[in-house]
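Excluded from the complex is one protein chain; the other protein chains are retained at their positions.
Read from first to last, the chains carry the letters A, B and C; within each, the first residue is number 1.
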Amino acid sequence: MMSKIDNPIKLNPLNDDKLKEECGVFGIHGHEDAAALTALGLHALQHRGQEAAGIVTFDGKQFHGHRAPGHVGDIFSDETVIKNLRGRLSIGHNRYSTTGETAHRNIQPLFAEYDSGGFALSHNGNLTNASVLHRELVKRGCLFHSTTDTEVIIHLIAISTRISVVERLIDALTRVVGAYSLVAMTNNQMIGVRDPMGVRPLVLGSLDGANVLASESCALDIIGAKFIRDVEPGEVLVIDQDGVNSLKPFSQTPSRLCIFEYIYFARPDSIVDGTGVYEVRKKIGAELARESHIEADVIIPVPDSGVPSAMGYASETALPYELGIIRNHYVGRTFIEPSDHIRHLGVKLKHNASRAVIENKRVVLVDDSIVRGTTSVKIVEMIRNAGAKEVHMRIASPPTTHSCFYGVDTPEKDQLLASNNSVQEMRKFIGADTLAFVSLDGLYRAMGLNGRNEEKPQYCDACFTGEYPVRLVDFDGGEIAPQMSFLSTLG
Amino acid sequence: MMSKIDNPIKLNPLNDDKLKEECGVFGIHGHEDAAALTALGLHALQHRGQEAAGIVTFDGKQFHGHRAPGHVGDIFSDETVIKNLRGRLSIGHNRYSTTGETAHRNIQPLFAEYDSGGFALSHNGNLTNASVLHRELVKRGCLFHSTTDTEVIIHLIAISTRISVVERLIDALTRVVGAYSLVAMTNNQMIGVRDPMGVRPLVLGSLDGANVLASESCALDIIGAKFIRDVEPGEVLVIDQDGVNSLKPFSQTPSRLCIFEYIYFARPDSIVDGTGVYEVRKKIGAELARESHIEADVIIPVPDSGVPSAMGYASETALPYELGIIRNHYVGRTFIEPSDHIRHLGVKLKHNASRAVIENKRVVLVDDSIVRGTTSVKIVEMIRNAGAKEVHMRIASPPTTHSCFYGVDTPEKDQLLASNNSVQEMRKFIGADTLAFVSLDGLYRAMGLNGRNEEKPQYCDACFTGEYPVRLVDFDGGEIAPQMSFLSTLG
Amino acid sequence: MMSKIDNPIKLNPLNDDKLKEECGVFGIHGHEDAAALTALGLHALQHRGQEAAGIVTFDGKQFHGHRAPGHVGDIFSDETVIKNLRGRLSIGHNRYSTTGETAHRNIQPLFAEYDSGGFALSHNGNLTNASVLHRELVKRGCLFHSTTDTEVIIHLIAISTRISVVERLIDALTRVVGAYSLVAMTNNQMIGVRDPMGVRPLVLGSLDGANVLASESCALDIIGAKFIRDVEPGEVLVIDQDGVNSLKPFSQTPSRLCIFEYIYFARPDSIVDGTGVYEVRKKIGAELARESHIEADVIIPVPDSGVPSAMGYASETALPYELGIIRNHYVGRTFIEPSDHIRHLGVKLKHNASRAVIENKRVVLVDDSIVRGTTSVKIVEMIRNAGAKEVHMRIASPPTTHSCFYGVDTPEKDQLLASNNSVQEMRKFIGADTLAFVSLDGLYRAMGLNGRNEEKPQYCDACFTGEYPVRLVDFDGGEIAPQMSFLSTLG
Partner (left out) sequence: MMSKIDNPIKLNPLNDDKLKEECGVFGIHGHEDAAALTALGLHALQHRGQEAAGIVTFDGKQFHGHRAPGHVGDIFSDETVIKNLRGRLSIGHNRYSTTGETAHRNIQPLFAEYDSGGFALSHNGNLTNASVLHRELVKRGCLFHSTTDTEVIIHLIAISTRISVVERLIDALTRVVGAYSLVAMTNNQMIGVRDPMGVRPLVLGSLDGANVLASESCALDIIGAKFIRDVEPGEVLVIDQDGVNSLKPFSQTPSRLCIFEYIYFARPDSIVDGTGVYEVRKKIGAELARESHIEADVIIPVPDSGVPSAMGYASETALPYELGIIRNHYVGRTFIEPSDHIRHLGVKLKHNASRAVIENKRVVLVDDSIVRGTTSVKIVEMIRNAGAKEVHMRIASPPTTHSCFYGVDTPEKDQLLASNNSVQEMRKFIGADTLAFVSLDGLYRAMGLNGRNEEKPQYCDACFTGEYPVRLVDFDGGEIAPQMSFLSTLG
């Protein structure tokens, strides 16, 4: 589910210039602490969406929901909130949000009261024909209450002529195009779905006999749940008191998991589709060193996303790995900066380059990616100000040249530094002495493959290549995203 | 629009035992301060609904809304709130509400994004076939987001096959049964509607060339608007830049304005359907004195609703009128009362009987109505404790024996004291020496008539007579009000 | 205790132009619900200070306090607040306040930790030599934490060389000049003091064996306490487990109670120094009618302070008394008024003149006093706009020509309309057809006397006469009030 609102709370300004995963989903069926465990699961998935979160539960008679802007730990820290979310079946969602109702009405899980009963839905990903469908549904008399693509699925279910909710959901999904990992619930079932190409991850786990669905395995770890398996691309899991039933209602296509999950999105301790994220990142660092090493004195990561690849890089080169950039852990909200004298202090507010480590050194700075390049400029400058003799920037992903339409917040193509500039121009822009990216094949090698299969690429790497595996229906048709003409706030 | 949630903030405990009008509506078309004037109008109508309020405006491109629980003066006291409600067209609504989203999703004006554009709706009254329609609409695939009867109208418009919004609204209204005064808006029109019997009031005014709609004339006074006329029963006013266009699309029926508007609901300074409320109340007091006076020393009103009728009563009898019950104007929220020793202090918290005025006197206490009788018990006791020799209770309305289904919060029939008790039993219950109510004909005489026309009663007086002029479709069909299975809160 | 900060929350704009009593005090010794009863007592005294309130209790081991800006009903509505104020001994205070710590540090009761133990103090009145003493104490090394005159007493006690706290308090009071009614407490005593002239009222009551002190008898009524007697001018009451001990440590002087307590400050249901306030007000109205009646059709009070005198006036003249100005009971905070078009609506926001009652009438408007005259201008205009043929203003007090220095918030002398204008000029200013004030002797007659004793006036009437019974030491010495150089806020 996609939104273009900026995160007002930036925990790490060095992460300002990153692509942003837009959602995390979680669900648990059959546990007496369902809501509390969902809150914990969402907390472990906080990195997938930091702007709002919600939980819906069912207690045997009634659905209960709580949705709010902010971080999971704040939203669900009030004991009564969790207590009111009664029941043994619960699903949750992390996403972006902003102030006011604009945010509120878009916070998931979405809920609908069907003829057959209540239904709640959490969505990670993005539909690429939502605008076309939205227009059609409004014409029919459907009233939308959010600006999310996810609500399209809600209405398609409402008007489906099939009988059971699962059939109506599958009927609805045959109409949509896009990337989606869904966790839904009725008054007795939990349903997990991964789109036919499996662009976004989804795992199945179990805890004390209860079944769990989550975007990443780290959300199983936090509650002590056992990892069972990844949900397969195109699979629909229907979970009720009789257990887990697997359906494969869609035509088969080769899987195309988003490779950026390994580069930046997923948490380093997650294992995604069978591969450990931290290990991949160290291997990318090693590949990067093999492909582009230069004589230097010290390897310094851009915290925190550059840490594993910098360690892999340092290990491969046997050069000292040093924490040359110290992070202030107490970041809070942005400070007011009342004059221009102070405005330029922005970056140091949250980080400080350690002169003792850097002065008179040839520094290799390792980061995971460059998007607009704006932050890289500041980091390179900060390292130079701390006395570095040379600054060599090494990036643990290929140049990001294309926007994502599958549930990632990317700038427009023309804002992507690599889209309009050669590596040499980029180097000049960020002010480094040298700049190098890992190659596309190097990236695939770090994944344990021999390289990219150019015929049938093993992953979605559209942001590096422009090869979009799922049709961009709205975009190709010039369809503009549905805008609500109503800006509403709640007191 | 109807809700059964109790008002958490009770400004006057002597009003606890009153019927409660459930909504006030207001709109203005064509004024640069539209939102601010709407806030003022709602403020003047605060007595018609104290639990939540909302405003929707249109600025030529975009609709803006703000809705919140609480009093108008608090909700709209923030300068930025009013500033964000941009535009020259604005409608608003007062109603009951409570905490959490249960309240939020029901706060009006409701808004819908139709194929033809945005639409907002404020409703005073109550539909009596909302449940039947709700069931039918959900079957069709309509998704409800509130538990209000008003949303039924919203969906009926959405699925109407007529072309213009006004036609679709009229089409929708031919399906509904009940009492309704509506103020609606599109992106260029303001629409006012009063149901065929005109159960709830609605007036048209003008200010600086802008047209204004409001539940009562006091909302015109507050902004300095000129009273033009009452909207007629069954009339649809369509207001745009070309002025006011009157439609009469419904079959004609005799009007049946709620007579309780004169007894308690409307503000004393309002003029409702041509008759001044304060004057009527004084006349009811005079009728009451003529019908049931007893020898006494002093006439004391139950503040504040008994004041005009007590003045009329005193004037008719030439007995001294005294403020024997002093009200504390600083009431705030309910105090915590940590022990039984203190709990019984409840009434004195906000009122105090003045011993100097009451001691050794034969007191006639005048109140406007008795509903459950619980407060009357306390008042009579308070007067006796202040030393009254005799306490004679006189009520400026007939006994309230039946529930209202037309937009008034009434207890169930069996909770109404007069429903199960003779006047003599009621007297005993409240502890007065004598008790008398004005007669039904006396009430109609105070309205300037010769008495009630038993064939064709001039007003709706169902709460006194059980003669319901509008069919109670849901109630007669045993239809239960639509309940949402989803209890949701917003952080 | 005196402060010049304006009340941000104005419940009744018709009261904007009033003198303002600056404090209410309350205490109870020996009751298990001490804090809750104190909150109730302060609530009944809310009219004596609406900007902040505080309570201090002692539980046998520890003092507990809670102090906040706002109304009593809001500050003490939270159950845990009252529960934390443990103990059977409690004192409280109402006063003005404002936002931020400026307010917080000045909110009473003040508390001091003496060598002998804790001590808390509530003060109604104003010291007239506080600045002189303040300067002397700071020189000695005393550190002030508030800008209140009351803290001077706190430090004088701290440095007194006497032994017991009561002796030290009396020692301190021999140093101060001014008006003061005090309620203080140690860890086992409650102490009540009224200054030698008894300028401010203070009463003693009892409830269930507990002794109670309060500014007015209405604070006894609210908790069902029995009125025992007024504390006498110059009397020190020391209350402990053995009962009430009366001391008279000061030299005797004739009493000079503030006569304005009867005109406006005290609540109508209070009995102050043996005389009922409501009855006095009606009698002032009758005197006013006898002195200055003019032919007219209707008597209309300015609500609410003009109500009893208007009733007395109407009764004396046998003219109809009508509620020609209707008050909106839902006032909330001030609305935002975004344009000049709206600003002039100010008064109607909270009141509306009833055309039905006023049109084509010769109106006598009765109010209790005129201070600056600004509100009178608006009221007269409002009555004229409602169609009055003539407007005759009658004031139930003599012209207010002098400032008060004894605990009342008065404008500077040159802001008082009567200070610089003849009655005729005042009439012109407010726009009335005629204007009359009750005479000084008429006022004293309404008090049950034959008139004012010019040699030994029976009351303090300095605001009407400029005869100040207590020396104005600071003012006469040109001493400027102590200002703290520290503006501090608390998050």
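Convention: contacts are C-beta pairs under 8 Å (C-beta built on N, C-alpha and C of every residue); 3 or more make two chains touch, one makes a residue touch a chain.
Computed from a prediction, not measured in an experiment: that's the story for all the values here.
J.: Kindly name the visible chains that come into contact with the excluded chain.
T.: Checking the complete complex, the chain left out touches A, C.
J.: Out of C:84, C:206, C:401 or C:465, which is the one that touches the chain we can't see?
T.: C:84
J.: Among C:66, C:194 or C:427, which residue is in touch with the absent chain?
T.: Final answer for the missing-chain contact: C:66.
J.: Quick one: which of A:117, A:276 or A:431 touches the chain that's been left out?
T.: Selected residue, touching the omitted chain: A:276.
J.: Which residues does chain C use to touch the chain missing from this display?
T.: 56, 61-70, 75, 81, 84, 101, 104, 107, 111-115, 117-118, 138-139, 141-145, 154-155, 158-159, 187, 484-491
J.: Taking the full complex into account, what residues of chain A touch the chain not shown?
T.: Residues 11-12, 32-33, 36-37, 39-40, 43-44, 46-47, 50, 71-74, 76-79, 81-83, 208, 218, 221-224, 267-269, 271, 276, 278-279, 304, 307-308, 311, 315, 320-323, 326, 328-339, 341-342, 345, 348-349, 352-354, 356-357 of chain A touch the chain absent from view.
As a working rule, only the chains that are shown with their structure count from here on.
J.: Make each chain a node and each touching pair an edge, then name the shape: line, ring, star, complete, other.
T.: Line.
J.: Would you mind working out whether chain A and chain B touch using mostly the same residue numbers, over half shared, or mostly different ones?
T.: Mostly the same residues.
J.: Can you work out the whole-Å distance between the CA centroids of chain A and chain C?
T.: That pair's centroid distance is 63 Å.
J.: Report the inter-centroid distance (CA atoms only) between chain B and chain C in whole Å.
T.: One centre to the other, that is 37 Å.
J.: Between chain A and chain B, what's the gap in Å when you average each chain's C-alpha atoms?
T.: Here chain A and chain B have centroids separated by 50 Å.
J.: Pull out every residue in chain B that's touching 2 or more other chains.
T.: Within chain B, residues 81 contact more than one other chain.
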